[in-house]
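Every protein chain of the complex appears in place save one, which is left out.
Up next, chain A:
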Amino acid sequence: MTSPVASCSVTIRIQEDDFDIAREIAVLTKSRTDIGAVVSFSGICRADDDSAKVAALTLEHYPGMAEEEIRRHADEATSRWPLNGVTVIHRVGRFMPGQNIVLVLTTSQHRQAAFQAAEFLMDYLKTSAPFWKKEESATGTGWVEAHARDDEAAARWTKS
């Protein structure tokens, strides 16, 4: 594996407002010629869950810890992969199906590092960043339960 890039710009934001993916990519790539790969992941509020149609989702977070927890994993990502930039934006508030919830951007010289780091960051965002979803549907309102499959996805990054 290539050694980490000396300076990697890391941006972490938790906000109610929507994000503009093109603008966030431009921020990471502007005036740089060393980046060969940008990976972008967006998480979107989905209407069809396992059972009922979701009418809306409310995202609650633990201010302070959420930023710190994401930063810890962003720092780990930059030490594991040769990244040039990382941007994580997580929205909080109430969302309708189709609206953006989360954005992860990673940039690197080559695609493998950017792909892997983005997946790593998303797997840990799901299982270890303090955010909780409450779902509204025709059958009522309830907190979303954590999935074992998300824990399994995060566990595969654990160094043996």
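Descriptive notes on the structure:
Please note the rule applied: a contact is a pair of C-beta atoms (placed from the backbone, for glycine too) under 8 Å apart; a residue touches a chain by one contact, two chains touch by 3 or more; residues count from 1.
By definition in this document, contacts and distances are computed from a predicted model.
Taken from the listed names "Molybdopterin synthase subunit MoaD", "3-isopropylmalate dehydratase large subunit", "Two-component system chemotaxis response regulator CheY" or "ABC transporter permease", the protein name that UniProt assigns to the chain not shown is "Molybdopterin synthase subunit MoaD".
Residue-wise, the contact with the chain that is not shown comes from A:L59, picked out of A:V39, A:L59, A:L83 or A:A117. The chain not displayed touches chain A at residues 43, 59-62, 64-66, 68-69, 90, 101-102, 122, 125-134, 143-146.
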